[in-house]
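Apart from one protein chain that is not included, each protein chain of the complex appears where it belongs.
Right after this comes chain A.
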Amino acid sequence: MLELSNIVVQYGMVKAVRNVSLTVGKGEIVALLGPNGAGKTTLVSAAVGILPVAAGNIRFDGADITKRPAESVVAMGLTLTPEGRRVFAELSVADNLTLGAATRKDRAGVAEDIDRYLKMFPILGERYHQVAKTLSGGEQQMLAVARSLMSRPKLLMLDEPSLGLAPRIVERIFELMIDLRKSGLTMLVVEQNATEALGIADRGYIMASGQVVYEGNAAEMVDSEDLMEAYLGAGVH
């Protein structure tokens, strides 16, 4: 469904992503793992069209989207939930959700979706008119995910959804991803929390220093202690 081939992304002279190829098939959950600074966020930002790629090719749903701007990529059904719960802190929960549907024109459908996600995340309904900065970290992450879903994605890329959240909330986020997969959503999950991510994923990629250093079956990756130690560092278990 999403095919990245030989992607290079540069910040000035520095190549943050070097010759990376990655695919996500329909209905899959794919985990993209790796330490800080490996280029994971850069890669997904380039995939959605926020950052320009210096070389390589991006295909989504059979179309070449390498040079398309984010607004057209999102409209096609490829959406990114950015790192660090980037909700619009000064805007209300209602406005945040509406903004998720920025590329959609069907007002009735948008209203229906808002109702649906308020049922799915009751806490957002309670806080509907409050500004987003008054929400807790976990609530903000729920809002960020709900906001991304408002664009009706076919493939959702989640960048570090568990970052800085309490273990109980992290668990809920991963349960949510399993539910979303059941509803037919394809996902690419960027995580440092390797074990949890591989627990729900079908396949995994490991990036280090801007390159993919390993790809494989998620279940096998969890079992391979050497691999986990080598690329994701000690303390993973």
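To be clear about the criterion, contacts are C-beta pairs under 8 Å (C-beta built on N, C-alpha and C of every residue); 3 or more make two chains touch, one makes a residue touch a chain; residues count from 1.
Everything that follows uses one rule, which is that contacts and distances are computed from a predicted model.
Going by its UniProt record, the hidden chain of the complex is named "Branched-chain amino acid ABC transporter permease" among "D-alanyl carrier protein", "Ferredoxin", "Sarcosine oxidase subunit delta" or "Branched-chain amino acid ABC transporter permease". Contact with the undisplayed chain is limited, among A:Leu80, A:Ala146 or A:Val212, to A:Leu80.
One of A:Lys15, A:Arg147 or A:Arg203 touches the chain omitted from the figure, and that residue is A:Arg147. Residues 45, 48, 50, 69-75, 79-82, 86-91, 95, 98-100, 102-103, 147-148, 151 of chain A touch the missing chain (whole complex, contact as defined above).
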